[in-house]
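Left out: one protein chain. Kept in place: all the others.
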Amino acid sequence: MEPFNDFISNISPWLQGLLEGIGLPDVWARVVVLGIGGFALAFVPLIAVIFLIWAARKLIARMQDRIGPNNSGPYPGPYALFQTFADAIKMLTKEDVIPAAADRWVFNIAPIVILTIAVLIWAVIPLGKDITGSDLNIGIFYVLALGSGSMVSLLMAGWGSDNKYALLGALRAVANMISYEVPQILSVIAVVMVAGSLSMQEITKAQNVPFIFVMPVTALLFFVSSLAEAGRQPYDLMEADSEIVAGYFVEYSGMKFGQFYLSEFMNNFAISVITATLFLGGWQGPFVDSVPILGSLWLLLKSCLVFFVLLWCWGTLPRLRIDQMLNFNWKFLTPVALVNVCIVALVGKAVPSSAGPWMQKSALLGANILLALAVLGALVVAGRQARRRDVSGQQEASPA
Amino acid sequence: MLDQFTFIGVFLIVALIFGVAPIAIAFVLRPKKPNPRKAETYECGLQPHGEAWVQFKVQYYVFALVFVVFDVEAVFLLPWALAYHQLELYAVIEAIIFILILLGALLYVWRKNALKWM
Partner (left out) sequence: MTLQQVLFIIFGIITLGAALAVVTRRNVFHAALFLILAFFGVAGLYVLLEAPFLAAAQLFIYVGGISILIIFAIMLTRDMMNPNVAGYNRQWWLAALVAVALCGMMGWVVLNHNWPATPGDVPPESIINLGKALVDPAGLVLPFEVASVLLLVALIGAVTIARER
């Protein structure tokens, strides 16, 4: 049982020994082992997304009081579990229609770039106790930097389509995404302050108490801004299935559209996993020390919980307009995020470390709750003022 | 430190293969019947009207500018946040002054109505 516990960590030296035994030089054996590891890692989000798309369709259907994909024959499997495979085969065999005046190179490269970046994010996410692609010392910053890289492919898709609606949709989507990066990185800064490192394995290990109980406001900020980054309801403006057809990828058909769709779900799952790692404790849980593979199970459960909350928002909340989204970000989320960083910094230093970790964590929790109450109070006052202005405006308009 | 990035380099190539593979498979499998009617731009079924490059509003640029300023601020704050555990109180006060100056900048932009999306 012992070697099986650490099965995944032991495979890599064994494979390397095997390859060196056949006579490959040292560097090439390492590259081959890393390549096999990379392929295995890249399949994780792929397989997970295939079942998550099915789960998303079933759950959204239930929230909308219908059944969703059903067992309509022997092909899609029981409960239509393999519906996504059927969708993939359909997309592979559709014709690829390119608009006549489209910019060929830019049009074709955009889906490749977006799927590459969606897969690259998974290199630093700790999937288990010692299982991670590469424990970079700039872990979470690498993820955020790649997120901003994916905006370039949006612009390429919008521009290359030679369609003024696609271009407009792409510009609005990019304006939306860059705005919501600011509260996202500010909440990550608060997490980094408490955890003391950017590396995601270190952040997971620093969470004896999951950070959501220490800094709930930060967790909420991160989750809301990541929702907007991924373009999920209620920030569905980029896609807006029922209104602008598909926004920036309206001219894509066949597998290129499939790649946009796939990368969007991969990003959603990546956000769930990252939120679970940063705020819910990642792979930590009971019995992880003795059976390391259990860490992956805990991470899977936690990220499915976060994904369920994401789907819940998708099925329940209405879509926001672009000016409402930008107002919400710049006039509410960014000031709250900045004040949150200040408060976490002050409280962390005001409570001396000699008082013990529990005192510090409860002080942080108290400060966060006070911040939330203050923000709610400010919102109530602002709402009352707005209503008074509306009422007095109506009274002026109709003097009778 | 560099061998951490060796995996990233190999993974980049793997990710590129993953990005190109579906399109390559589709290139082999799909029908190819080009038709000038199909290659027209999509405008909800109507005839496409005018050029594809219309004049855009200046608000896009202002929002991108405000974003760049806060982006740079966040990157300045990251090393400070990493060194937080080893810093004294005065260092924290200095960084809070930094944040307050930029909060003031945000309030200025807000009051000047530059954040309105016309």
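Letters A and B mark the chains in the order given here, with residues in each chain numbered from 1 onward.
The rule we apply is simple: a residue touches a chain if its C-beta (ideal position, glycine included) is under 8 Å from a C-beta of that chain, and two chains touch if they have at least 3 such contacts.
What you see is a predicted model, and the numbers here were worked out from it, not measured in a lab.
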item: Neighbouring shown chains of the undisplayed chain, as defined at the top; value: A, B
item: Contact partner of the left-out chain, one of A:W54, A:F107, A:W122 or A:Y142; value: A:Y142
item: Residues of chain B in contact with the chain not shown; value: 1-2, 5, 9, 53, 55-56, 58, 60-62, 64-69, 71-73, 75-76, 78-84, 86-87, 90-91, 94-95, 97-98, 101-102, 104-105, 108-109, 112-114
item: Chain A residues touching the omitted chain (full complex); value: 27, 103, 106, 136-138, 141-142, 144-149, 151-152, 155-156, 159, 167, 171, 174, 178, 181, 185, 198
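One rule holds in what follows: only the chains that are shown with their structure count from here on.
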item: Centre distance in Å when chain A and chain B are each reduced to the mean of their C-alpha atoms; value: 14
item: Residue ranges of chain A in contact with chain B within the complex; value: 30-31, 34-35, 37-39, 41-42, 46, 91-101, 108, 111-113, 115-117, 119-120, 123, 133-137, 141, 161-165, 167-168, 171, 175, 178-179, 181-182, 185-186, 189-190, 192-193, 196-198, 245, 250-251, 254-256, 258-259, 262, 322-323, 326-327, 330-331, 334-335, 338-339, 341-342, 345-346, 348-350
item: Complex interface listing, chain B residues touching chain A; value: 1, 4-8, 10-16, 18-20, 22-23, 25-27, 29-33, 36, 38-44, 50-54, 56, 60, 63-64, 66-67, 70-71, 74, 77-78, 81-82, 84-85, 87-89, 92, 95-96, 99-100, 102-103, 106, 110, 115-117
